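One structure, as structure tokens, below. Some questions next.
For this view, one protein chain was removed and the others were kept in their places.
Residue numbering begins at 1 within each chain, and the chains themselves are lettered A and B in the order written.
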Amino acid sequence: MAAITTHHLVKEYPGGVRAVDGLDLTIDDGEFFALLGPSGCGKTTLLRTIAGLESATDGRLHIGDRDVTDLQPGQRQVAMVFQDYALFPHMSVADNIAYPLKIQKVDKGERLAKAEDVGAGLSLDGLMARRPGQLSGGQQQRVALARAVASNPQVFLFDEPLSNLDARLRLEARTFLKRLQRDLGVTTVFVTHDQAEALALADRMAIMRDGRIQQVGSPREVFARPANTFVAGFVGSTPMNLHPAVVEGGRVSLAGTSLSLPPDTAGAVTDGQKVIWGARPEYLSWSPSTPAPDDDAVEGEVTVAENLGASVLVTVNAQDTLIQVVVDEENEPDIGARGWVRARPGRTLLFDAESEELLGASPGVPTVSAGTAGESA
Amino acid sequence: MTVRQSLGFIGRYLFIAFVLAFFALPLLWLASAPFDRAPSLAVSWPEFTLANFRTLVDNPYALESLWNSVLLAAGTTAIVLVLAALASYALSRVRIPGRDALLYTLLLLSSVVTGTAAMVPTFLLISELGLIDRQLGVILVLAGGLLPTAIFILKDFMDSTPRSYEESARVYGASSLQILRHVVVPIARPGLATISVWAVVQVWGNFLVPFILLRSADKRPAAVTMFTFYTEGGQPDLALISTFSLLFSIPVVAMYLFVNRRYGFRFHGGIKR
Partner (left out) sequence: MTAPLQQTDAAPAGQPEQPRRRTAVDDGDAAGLGRGRAAAFVAPAMLLIAVFLIFPAIWTLYLGLTNWRLTGLAAAEPEFVGADNYLDALNDPAFRTSLMLTLAFVFFSAVVGQSILGFSLAWAFRRLRQGIRTVVETVVLMAWIIPASVIAFLWIALLARRDGTLNALLGTEGTAWLLEYPMQSIIIFNIWNGTAFSMLLFSSALAAVPPSQFETAKMSGAGTLATLRDVVFPNIRGHVLTNTLLITLWTFNVFAPYLITAGGPEGRTEILGIYIYRVALKEGALGEGAALSLIMILINLVVASVYLRLLRERKT
């Protein structure tokens, strides 16, 4: 078991592209940590650099108290599960699981017994003699996990572990993965481009863009208080409402309506400042009734309603500003109905219009010191 | 069926029958003469006998030359296989500047500098190296000519196998040679088999290179010895020629059938040339 620490880690490719750009990050011992971001953001490169499959251009990397920056992958005591699982097609399931032990020169009987043991723990008993090609996607994934477990590593690295499974199986595997990690308690880093997966699995997560970390925090923090508009837009199954607004007289002016400032931004903005007003559709509500004078409500007309199952995503046109609201299925409004959008108290955010950073008491600039950004869950 | 369709049908089968006759006619001799009590040049229904194989065994050069062919094929194939596997693997996995240009140039050269066009300098080079009339010379010349294509085909093959296999083995601590042994070679086996068969077929039938580089009758491979059987000295011994031809042809035909079944491999220009 070990924590992972990077100090100003840089990975630069020939041609000067920095896939990882001066990263400082601490992943705590036993933590389930997600690296989330769009493709090309450097998350996979970071994972591969931790594995040793890419060599760092600059900076240091520690696993536990060992400096592993210059070590070969095999000496780092890490195990990796690849996106395509990388199960050797010419070996049986048992031989695949036992492969790390074969390299460690454990004798045949012992390593097959261990493989049997680990395999049973991942409900692979009865499949040990098969070839990977004869297994379903879910079974292949469990074999890859078993191989990782069998190598008895200090760190697990998962590269998009669920992306090769079909949608239904993915949810099942997600629950399975979370339980496995909890049971083993091994520090685990996984890469995903699926924000829902990151929110569901991770104890903490880092959102990356262009080789830099945008925010580190627990899923709850990242969801509720994104550090900037990029994170706000990337995390969440329905995109956050982000609209230009102006601070006027200690209030925010949006779509012809004056709204009170979010509580923690009072000292952080000045009159006339251009800002971006942000609110998650889940944190907004819709009502046809006239608001009380001190209510923060924006008036508008329902233009589109999209069914989400138990709820409806309603798009409201408020003076040409389109605000999306998640409404309970019982309260679905008619198209063309007029009414008011209200925000749950304390759930609206303001971002600086220039820097697009969150204003007010916030996680701040997370790349400076990621370790302090969020407490371990 | 309309008249036009029937005509098309009949035309198609007439054409196929004609083509089949055209291709099978010369080959029939190979099937009939070896087993004929009195083999003649013409194809005829044999009076069955295995006695002709007796002449084969009695001929001092026949079996020896087949053995020489085996030596040449085995030697060349071993060199081509090992060197091409190593080179194509490294070229596939490590970025070397100008790699693709290099490969294309080599491929171009190997198709341009053929045995026929390069026989003069090849002959002189082998003479200068003192390898004339030695099988090693033939093996090296053939291997040099086959390598570029072998590397090219194998590299294509290696490129198409995912790197995550090797990366996975690396993460678990396998060394480069262990990776090669445990992962790359087993996974590349169909490609290696293809290359082996291709190389054996190339060498087995090659006439020109051993013809110009070997002098002694006891070193010649079957391709050259076969030629001497019907060009040197008087009346050709048809019993010997027919049985020898059959024995000489069977390995390549069998190999084709085997690879075809095992790997479902249609050569598409791969196996020969």
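Everything that follows uses one rule, which is that contacts are C-beta pairs under 8 Å (C-beta built on N, C-alpha and C of every residue); 3 or more make two chains touch, one makes a residue touch a chain.
Predicted model, so just to flag it, every value in this text is computed and none were measured.
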| item | value |
| --- | --- |
| Residue of B:L56, B:V201, B:L214 or B:A239 in touch with the missing chain, whole complex considered | B:V201 |
| Sole contact to the chain not displayed, among B:I10, B:A51 or B:L108 | B:L108 |
| For chain B, residues in touch with the removed chain | 8, 12, 15-16, 19-20, 22-30, 33, 40-43, 79, 83-84, 86-87, 89-91, 93-97, 104, 106-125, 140-141, 143-145, 147-148, 151, 163-164, 166-167, 170, 176, 179-180, 184, 201, 204-205, 207-208, 212, 222-224, 226-227, 230-231, 241, 245, 248-249, 252-253, 256, 266-269, 271-273 |
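One rule holds in what follows: only the chains that are shown with their structure count from here on.
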| item | value |
| --- | --- |
| Touching residues on chain B, where the partner in the complex is chain A | 162, 164-165, 167-175, 178, 182-183, 186-187, 189 |
| Complex contacts: residues of chain A adjacent to chain B | 51-53, 72-75, 78-80, 82-84, 86, 88-90, 99-100, 102-104, 147, 151, 157 |
